[in-house]
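Missing here: one protein chain of the complex. Every other protein chain is in place.
By letter and in written order, the chains are A, B, C and D; residue numbering begins at 1 in each of them.
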Amino acid sequence: MATATVILLDGLAYGMVLFIISVGLTVTMGLMRVVNLAHGGFAMAGGYLAAMMIRAGVPFFAAAALATLAAGILGGIAEMTVFRPLYRKGELAQVLMTFGLTFVFIAALTWLFGTDVKILPIPSYLAGPVDLGFRTYPTYRLFLIVVGLLLFLLVWFVIEGSLYGARLRAAVDNPRMARAVGIDVNRLFTITFVIGCALAGFGGVIGAEMLQLDPFYALRYLVLFLVVVAVGGLGSFKGSFVAAITLGVVETAGKFLFTDIAAFLLFALVFVLLLWRPNGLLPPKSVA
Amino acid sequence: MSLGLGVENLSAGYGPTVVLDGLSLEVPPGGTLAVLGRNGVGKTTLLATLMGLTTLHHGTIKLGEQAIEGLPTHVRNRIGLGYVPQEREIFPSLTAEENLAVSFHEGGWSIEAVFDLFPALKERRHNTGNRLSGGEQQMLAIGRALVGAPRVLLLDEPLEGLAPIVIEALVEALTRIQRESGVTMILVEQKAELALSLTRDAVILDRGRIVFRGSSAALKADEATQAQLLGVAAKRR
Amino acid sequence: MSAFAHPALSVRGLCKSFGALRVAQSIDLELAHGARVGLIGPNGAGKTTLVNLLTGVLPADAGTISLEGEVIDKLKPEGRVRRGLARTHQINTLLVEESVRDNVAIAIAERERVAWSMLRYAKAWRACLEEADERLREMGIMDVADRRVSALPYGQQRLLEIAIALALKPRVLLLDEPAAGVPAAEAHHIHEVLERLPAEIAILIIEHDMDVVFRFARHIVVMVQGRVLKRGAPAEIAADPQVRAVYLGRSTV
Amino acid sequence: MNPAWHALPWLLAIAFYFTAGGYLSLGTSILVYILLTLSLDLALGYAGIITLGHAAFFGFGAYGAALFAIHVNADPLLGLVVATAVTAVFAVVTGMLILHTQGVTLLMLTLAIAVLLAEAANRAYKVTGGDDGLQFTMGPVLGLFRFDLWGQTAYLYTLVILFVWFVIAWKVVHSPFGRSLDGIRQSQARMRAIGTPVWWRLIAIYAISAAMAGSAGALSAQTTRFVGLNTLGLLVSGIAVVMLVLGGTRRLYGAFLGAAVYVVVQDFAAKVNPFYWMFVIGGLLMATVLFLEGGLMEVLDIGRRWLRRLLRGSDPT
Partner (left out) sequence: AETVKVGVIGVFSGGFARWGEQFKQAIEVFQKHHGKVVNGNTIEIILRDAGGPDPAKARQLAEELILREKVQFLAGFAFTPNAMAVAELITEAKMPTVIFNAATAVITRRSPYFVRVSFTLPQVSAPIAVWAPKNGIKKVVTVVSDYAPGHDSEQTFIKVFKANGGEILESIRIPLSTTDFAPFFERVLQQKPDAMFMFGPGGPPSVAMINTWASRLKPAGIQLVTTNETQAIDLPKIGRAAIDAIGSSNFTEIIDTPLNKRLRADMTAMFGPDQVPDVATVGTYDGLQLIYMTVAKLGPRPNPDDVMKFWTSGLKWESPRGPIAIDPKERDIIQGVHLRRVKEVDGKLINVDFEIVPDVKDPWKEENK
């Protein structure tokens, strides 16, 4: 029983990390429909920045906030320069551009910080174990679960339910027509991209305990992010949340129970889920 | 407050292609203009150009006293241009209600008022755009323009796909709006007879140029011109 | 047994719901060979949905559809087309990157079953192109044959929709508002083209332009909220107070 | 297009053979990548099958060829044919499972297949050598031409196979079948409405494309007499997509240009500075997207127009 609880917690924590780190991609790729392979790059940039600041003595949460902001600004700049001409060019051009951008990210971080793993120290009050009564458990993982939940509620209320969300979907569906009903599409996209990249940066910081930072981060975990967004249903926060938790818990339990087939678990699960629900677990209304 | 719309020597098209060629016209404040012409003469291009959705080569567009040809599309909408595109261009992933909500500007029709005009739409308010019937989409496209507080309405074949009884209601409503708030209106329509009865003035386009201008009533009576420029005589054989 | 022993298309008890919304409630419909049937009804009555059910684009909840006596419920849309059931779309569905001619030629290649051939380009395809030109000439859009569809004015796209459906040489043809967006003169032209089709072809036409329907159809079906409200000769329908109340309004026919 | 243009890439390839010096094996690997990219152009470019799983076929072909050489027969052509055929069968089976989906879903499914296959290969290390890979020996091509140290046989062998596949690809995309693929990419609804069996047609092109990718894998294994797990890796799929888009989709020759430029630039930049070639490649990709609508092939188009104008001495427009 105790073990089951721990496995469940582990699964939840892992799922939350997946969610936290992918939620930004749900914004840029899910909502804005930009095939944003550079998502990991923004996350990584956020993580590196926070690591640097913490090393320089900035407190953890301040560093996380600043890094989130910085990743957002970086995203804003990227949006106005290289992404804006991209929206009308189709998916393949977007693949090429964001792949190139990712390469540049990797090279830049290698150049600035070398190839080593960068440690992002977590504050001591989160670093230790807590006593659950029947055994101890890493505090940080509980923290991850809480942060994941809060983040989900936040984005859900802000984006899914609001007129902002509807405007954004309108602009993505048909930018020409969105302009014709008075939506400032350019500004809307810039803001949204900033949000997406800020979320990426935030994920890079908060998730660094599990998804360790090194320059190759941008590509190493990319598939993981894509999986969550696709299984959840493109552009659905509820979907990516459910997908992340499902994948996290099922994979963790599977690894514990059947170590032999651990390697196949995640993608076998993805395969089955997507064949079962090609539009994702909880797709947006218009495709359900 | 109603505004007039003036176009001077307008040349526009798609990329380097020129479709409208040195076109000028004027609609006085509160005026109504029917734009007629066969397939492919540039009617849609004219309205799209007014909205800033095509490539403008040269010419000026004035809304009241203000030159607007340099303004981005969304600003044109906000200062009073309401647009019903020919292909409806409903946002497929938004519900009917959201389609209206994102288009709403202060002073426009309320969403409920649109639903009163099109009761059928009200029943489908939670359907996403891609799950509305063709006619429902058309109603929504019109409603979307109305909630945007338009001072000039640009209607590109707004009656297409609507049931006769709905057309009746719509015609009534348009007449009423026109009378009450003096909205300026440019109407592109294939059903010439209907268009002419709804408008005060009319132009006929051919290959990007105006080949006829006059009052709607006069044109309605002038079957010879209609036959010659629109080919409608065949219909009333 | 000859094909004429059966109606061209026959529908029994067709049902379809979208959640709580019942868009087809046990619809019966029969198109004899050579039928010219008009289907009218208020917006959202379920006319387009009916076409989608007949062509297999949407799965029906219940009911059977047979095409010349053969039950086609289990067939995919493409299978039904290959057995002679063609349609046009209310909302244009065209290959926008292709030229007008290629849009038609691709359909002809499919009809002629040469679309599987991978290695013989010249002969088969050239024949398709030639026939495509014929179809375009017939629809009066030959002058834009080389244009990309995306640069075509809307009205001509509508005509292309029809040209493609005709190119399939169907035995049952379902037209979903073919004349919408087409100027009156051209609408008349469409009428003529349809009139010239072989007499045994069954045609169902959905239209909101009463001039077109009443000129073309010899039999009219009125649909309201997923049910057939009335069927009958045009004159009967035009005079029917119920139909007037829900659909026709004051319009003169 | 003027037929003379068609001869150009092949003449260049032959000229390279005589001038390459120690770069012949680089040339061979470019040819292999071209074949892989070309295969992707059929599936992704023409038929619109969004895939990140072509490594599965590449690797399938590579291991197929290696295992065949080790356990059955060391004849290269025989091995190539068998590997190609087996890959096609694998593609038909997986294609039937996944080709009713589209877009990101399809992308993830293809990716999942590739990942699962790679894991399976890793687990089956008794057969595949796992992470150590498989080393093997090949017989002479046609019983005559030994794979020599200079890589001459390898290059010419690969070039000939590439040519054969190119001719097939050219025929396919210009056939009525190819035209129907164009249609399917643009609107499956439209194609169904004219009676196209969309699913089967996608399976067919998927299998052809996979066979081609399998050939590329087999050639890669045969010419290096080694096969490793990286042939099944995600990077292979990713790079192939990048090469294709870089060169330009739906041009066939785009695959040539994309693969060649990518490999050469990468190789060159990595020599100048092995640490930072990613800057150069990354910049190249971004610049291409920003400045060339249709990939690098556009440069050729511009050049060709320019040349024609120069030759005619006047502007025909």
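By our rule, a residue touches a chain if its C-beta (ideal position, glycine included) is under 8 Å from a C-beta of that chain, and two chains touch if they have at least 3 such contacts.
Here the structure is a predicted model, which means the values were calculated and not measured.
Colleague: I'd like to know which visible chains would be in contact with the absent chain if the whole complex were considered.
Modeller: Output: missing chain touches A, D.
Colleague: Go through chain A and note every residue touching the omitted chain.
Modeller: Those residues of chain A that touch the unshown chain are 3, 6-7, 10, 13-14, 17, 110, 114-117, 119, 121, 129, 136, 138, 210-216, 219-221, 224, 252-253, 255-256, 259, 262-263, 266.
Colleague: Quickly run down the residues of chain D that touch the omitted chain.
Modeller: So the residues of chain D touching the unseen chain are 21-26, 28-29, 115, 119, 122-123, 125, 129-133, 135, 137, 149-151, 220, 224-231, 235, 270-271, 274-278.
The rule we apply is simple: only the chains that are shown with their structure count from here on.
Colleague: In terms of CA centroid distance, which chain is the most far removed from chain A?
Modeller: C
Colleague: How big is the gap, in whole Å, between where the Cα atoms of chain B centre and where those of chain C centre?
Modeller: Centre separation, chain B to chain C: 29 Å.
Colleague: If you average the CA atoms of chain B and of chain D, how far apart do the two points sit, in angstrom?
Modeller: Chain centroid spacing, chain B to chain D, equals 51 Å.
Colleague: Need the CA-centroid distance for the pair chain A / chain C, whole Å please.
Modeller: Roughly 47 Å separates the two chain centres.
Colleague: For chain A, which residues are shared contacts with two or more other chains?
Modeller: There are none in chain A.
Colleague: If you connect every pair of chains that touch, what shape comes out? Choose line, ring, star, complete or other.
Modeller: Graph shape here is a ring: one loop, exactly two partners per chain.
Colleague: Which chains touch, pair by pair?
Modeller: Taking the chains two at a time, the touching pairs are A-B, A-D, B-C, C-D.
Colleague: Show me the residue ranges of chain B that touch chain C in the complex, using the header's touch definition.
Modeller: Touching chain C: residues 14, 17, 38-40, 44, 86-87, 120, 123-124, 131-136, 138-139, 157, 160-168, 190-192, 230-232, 234-235 of chain B.
Colleague: Which residues of chain A touch chain D in the complex?
Modeller: Residues 82, 85-86, 89, 91-93, 95-97, 99-108, 110-111, 223, 226-227, 229-231, 234, 263-264, 267-268, 270-271, 274-275, 278-280 of chain A touch chain D in their complex.
Colleague: Contact residues on chain D for chain A in the complex?
Modeller: 44, 50, 97-98, 100-101, 103-105, 107-109, 111-113, 115-116, 119-120, 122-123, 234, 238, 241-242, 244-246, 249, 275-279, 281-286, 288-290, 293
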